[in-house]
Structure formats: C-alpha cells, structure tokens
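For this view, one protein chain was removed and the others were kept in their places.
Chains: A and B, in written order; residue numbering restarts at 1 for each.
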Amino acid sequence: MNIDLLLLTILLACSLWAVLTRSLLMSAIALASVSIILTLLMFRLDAPIAAVFELSVCAGLITVIFVSTISLTKPITRVELKQQTKARIKRYWYLPVIVFALAGLLGFFMVFPEVPSLAALPDLDVKDVLWKLRQTDILGQIVIILAGVFGVVVLLKEKMNHDGE
Amino acid sequence: MSVLFVLVPLLLVMILNACCKKTMSIVASWLAGLYFLYQAGICVFWKSVWPINNLILFNFDIDALSLLMMLSIAIVAFSSLCVGLSTITESRKKFNFINLLLISVAGMNGVVMVRDLFSLYVFLEVTAVSSFILIALNKEIKDSLEGSFKYFVMSAIATVLMLSSIALLLMFAGDTSFESVRDAVQGTNNFYAVLAVGLFMGGLFIKGGLIPFHGWLPDAYSSAPAGVSVLLAGIVTKTTGIYTLIRVVSEIFGFNETIKSILLLLGIISIFVGAFAALLQTDFKRMLAYSSISQVGYIVLALGTGTGLGIAGAIFHLFNHSIFKTQLFVNSAAVEKQTGTTEMGRYGGLSNSMPVTGWTSVIAFLSTAGIPPFSGFWSKLIIIVALWTAGYHTYAALAILGSLITLAYFLYMQRRVFFGKSDKNSGIKEASIGLLIPAIILALITIGVGVFFPYLVDTIIVPISSIF
Partner (left out) sequence: MMVNDSSTLFWVFGIFVVLVAVCGFYCIIVTRNFIRTLIGVELLTKAVTLLIVVCGYVSGRAVISQSLAITVIVVEDVIIAVAAGIVFGIFKNIGSLNVTKMRNLKG
C-alpha cells in the first residue's frame, strides 16, 4: 500500500512537471516518465501484459513521435522565450493550487461509498482464452491501425513530394 | 455473416492499395460506388435475400434499427462519393478520399452492429480517426486544419468521458456487454451506476453536438471539403452521437425521470439556440450546420419522452434528417463549385441558372420545416403527437413553435439564395452530372417516403417500435 502511494505521488509530480515546464522537450520526457511509473503501477495491479504494452508503445513510440514533431518544428527565439515566460507563469500558477486543493478536498471527504463486490468469475487461466471473447475489439484494432497508417501517409506525404521536387 | 459489413470495405481498401496504382485509381470509384449501392440494396431487401446463418465468431448482431442505420449510411456514403469525385481535382487526393471513405463506412457499420460497450468505443474511434483525416484532406486551406484539430480535441475529451464510464461499469457489472450492464444498472440508485451513466451520456452529448457541447460542430462542418461535409453532416454525427444515445438509453440505462428531463431540456434548448444561431449566419455551410444542431434537438426531444411512439419518431426523424441534410449539403457543394464561394451575400437568383439544384433544395427545405407531403412532415408529426400523449404539453407547443421558426428562416434563405435578383449570377451554369445524380436520388427518396408513408408504417415504424 505504501509503495502504491509513493508511486502515485511520483506519477502526479511527473504529470505536473509535464504541464508546467517551459521547454517542450522536457515535457515529452516527463510524459515518458509518467508512462514508466504507470507501467510499474500496472505490474502491481495484476496487469503485466498491459504494462509491457504501455512501456513499449507509450514510453517508446509516442515519445519518438513527440520528439520528432518537436524537432521538425522551428523553435522560438530566445527573446520571445523570455517574453513568454512571464505570461506563462501568470496563466499556469493556478494548476498546482487547484491540484492540491482538490487533493485535500477529496482526501478529507472520507465518505467512501462501498465498492460493490461481484460474484467471482471462474478463473480463465490463459489470456488466449480471453481473446476468443474479445474478437470484435481485435477487428476494430486492425481497422484503426489501417486508418492510422493511411492518415499519416495522407497528412505527411504530400509535403515531402513538394520538398523533393 | 454480419461481420461482412465491416470486413468487405476493409478488404476493398486492402485490394485497392495492394495492386498497381494506375488501374486501381480508375477502378476505385466504381468499386466503392457499387459497394454502397449493394449495401443499400441488402438493407432494403433484407428478409428475402439474406439467409440468416449463425457464424458466432464475432459479436455482431443486426436488428431493425441497425438495418435502418446501415441503409442511411449507404445512401449518404454514396452521395458523398459522388460529390467528392466531382469536386476534388487531383487524382491522388481522390484515391485517398475513396479509401478513407471506405474505412469510415466500415467503422460506422461496426458501430451500429456491436453488442458490447467497449467494442462500441473502438468503432467510434475508427470513425473519428477517419473523420479527422478526411476534414484535413485539403491541407493547404488553413481552416480545414483548424476545424480538424478542434474536432480532435473535443472528440478526445468525449472519448475519455466514455472510457471512464466503461471502467466504472466494468467494476459495477463485471462485463461490458449490453445485457450485463443492463441487468446491473437498471433500477438501481448506486453512486457508481449514476456516475457512470452521467459520464457516458456527457461523452455522447459532446459527440452528437448538442448545445452546450457543440463548439466543434460548425467549424468542422464548414471548413471541411465539400464531399466530407456531406459525409459528416449526413451520417457521422448521427451515428456516433445520436444513434448511440438512442441505443444506450433505450436498451441499457432505461428511462428514469432524471434522464428523461435532461434529454427533454437539452433537446428543446438545442432546437431554439440552433434555429436562432442559424438566422444570424452569413455563410451557407455554417447556417446548415446550425440547422443540423436544431434538428438533432428534435430527435433528442422525442427520445426524452420515453414512450415507444417517441422513440420510433426519433429514429424516423434521424433517417429523414440524414436524407434531407445530405441533400442540402450536396446542393451547397454544387453552388460552391459553380460560384466559387460560400458567402450567402454573393448568391441570389441561382434557380434561373441552376434549376435542378434550386428545386431539389426547395424540396429539402420544405421537408426540414415539416411541410406535407414530404417525409419531414410525418416524422415531426409523430414527434409532436408523442410529446402530447406523454403529457408534455408545453414541450409540444414549444416544438411546434420551433418548427415555425425553422420554416420562416428556411423560406427566407431559399428566397435569398435561389430566387430573387439574378444580375450578378447570370453566367452560372448548372452543376455537373456527378452532383446532380445524388441530389435527384435524395429528392426522390424524400418525396417517396413522404407520399407513401401510410404504406410504409408497417414496414418501418412497427418493427422498430416493437424492439423497445
């Protein structure tokens, strides 16, 4: 229980850092660290395969996407950065206040409605048995991956043609 | 067998992309058009053609409501195909458009056929992804990208709400299929059930574009390319938002007083805000987008009554609305292509030079306002009768008032755009045949459903209201 609490606090700290930090690259790295903490939490919650998926997909692929998008777009100059910092602080300082207030409010609320207990399901031993129940989702995943591939090609390819000519 | 409705478009996309590009680009439009006509035909002649064999491999199931939705999907997709092929000029973009249209149709077919809340989420995301890409097809126009990004953010927020609701329902009911959730949620007042229902419906309201969650809708409709606007307005918002709402509220959550009053209230607000906002617009497509919001308000209002007649009226109005809104967007594409703009101030007197477009949009406008003998009259009549017999007299009176306001502004728009002075636009020619075919087909459907409605009651209304 204590380990969970510690991990959750680190999760919250990393997500706060991802929002509040000034540089986009630090934000992407903070997002990757949120993924890593989430992986550890999922290991502790009896979901090992989902944890591995989360690690490889989010901490890997999405970080690569973010870093490449950040690198391919022109950074702002140093003067603009200084001007933006003051405006940023004015807009963003609400967030830690809101988060801590909400945490205190919910934490001291203390009225926990009973979590309903369910009839125990006969334990399905292997996940392969489960995938026979969720085939519609797999079909949906195939369709969306196809759509995503198409989309990335449509959105990115034209410009490369223009640059190449 | 019902999985074929999702697999066949998928296979078509793979075939179109696997072989040589040159022949496939020419063949693609014919293949897609034939498939949509085939789907429409299957839905109309379901009983006589399809042997119902049970291949219980995937968890799809088709009932009368799904058939009606698939018919609308096929009709609107066919119209969108015609419009897209006539307005998009580069062949590379045409090819991409056809592929994305097929994927979108596969996703929507999946949405109307699933029997499980989580699979519903997956296919909703498929439709949403193909919609973002379709809106951003014209990358050079800045507005398209902005509309697409706004739609993406609002859709992501709606997705998060629905997913958290599914997580709570998983904890509460142990499974995410429709039957298990219905058995667990109906009739109980548990905190988790109420929270889950509220979150899910919040997400659906955002996806359906009801006031006050409509922020993305006018921008997305008006900034998309012409063929994509037809698809979005005609079927995507209806399937992902409104059909899902009807299915979920009628079958799973049940009608208790809170849900009914929320639906009635949101419906009546959407009708009036949509109608008044449409009055103030100067851009033709934005006006049509706000009138879409208004008509969707009617559907939700009818759903809020909770009676079998109300639900049947809602579904019938959904079908009618997809037909006549598609008609209007097809005509706006024709007018935009011929005059080069969507500002209504530049229109005027177009019916002299574009007679077919003018008269078909008169039919669509009158059907929207609920004038007999068109199809819109019957569905609005059913809605108002359902409201009256359920005891909501004030709501029925307000609905009639909304209908009158709709009639007023549509007559005004029709006069401004198509009739009236004709000196500026005398050199415009009629639209090309590719844009006229869907307009004529849709107008014929509107007139046909309206005139033959007393004969159609047995085949459409009774089977649907017998589900609920």
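The criterion applied here is as follows: a residue touches a chain if its C-beta (ideal position, glycine included) is under 8 Å from a C-beta of that chain, and two chains touch if they have at least 3 such contacts.
This is a predicted model, so every value here is computed, not measured.
Peer 1: Counting contacts across the entire complex, name the shown chains the missing chain touches.
Peer 2: By the stated touch criterion, the chain not on view contacts A, B.
Peer 1: Looking at the full complex, which residue from B:A136, B:M201, B:A390 or B:I405 touches the chain that isn't shown here?
Peer 2: Checking each option in B:A136, B:M201, B:A390 or B:I405, the one touching the absent chain turns out to be B:A136.
Peer 1: Among B:G147, B:G274, B:G297 or B:G313, single out the residue that touches the unshown chain.
Peer 2: B:G147
Peer 1: Mind pulling the subunit B residues that touch the left-out chain?
Peer 2: Where subunit B meets the chain not shown: residues 118, 122, 125, 128-129, 132-133, 136, 139-140, 142-143, 145-150, 152-153, 156-157, 160, 163-164, 166-168, 170-172, 174-176, 214-219, 222-223.
Peer 1: Give me the subunit A residues in contact with the hidden chain, please.
Peer 2: Against the missing chain, subunit A presents residues 1, 4-5, 8, 11-12, 15-16, 18-19, 24, 27-28, 31, 34-35, 38, 41-42, 45-47, 49-50, 53-54, 57-58, 61-62, 65-66, 69-70, 72-74, 84, 91-92, 94-95, 98-99, 102-103, 106-107, 112, 114-118, 120-121, 124, 127, 130-131, 134, 137, 140-141, 144-145, 147-148, 151-152, 155-156, 159.
As a convention for this text, only the chains that are shown with their structure count from here on.
Peer 1: Roughly how far is subunit A from subunit B, going centre to centre by Cα mean, in whole Å?
Peer 2: Here subunit A and subunit B have centroids separated by 32 Å.
Peer 1: If you look only at subunit B, which of its residues touch subunit A in the complex?
Peer 2: 3, 6-7, 10, 13-14, 57-60, 92, 96, 99-100, 103, 106-107, 110, 114, 116, 118-119, 122-123, 125-126, 129-130, 132-133, 136-137, 139, 171-172, 174, 190-192
Peer 1: Please name which positions on subunit A make contact with subunit B in the complex.
Peer 2: Going through subunit A, the ones touching subunit B are 113, 115-116, 118-119, 121, 135-137, 139-144, 146-148, 150-151, 154-155, 158-159.
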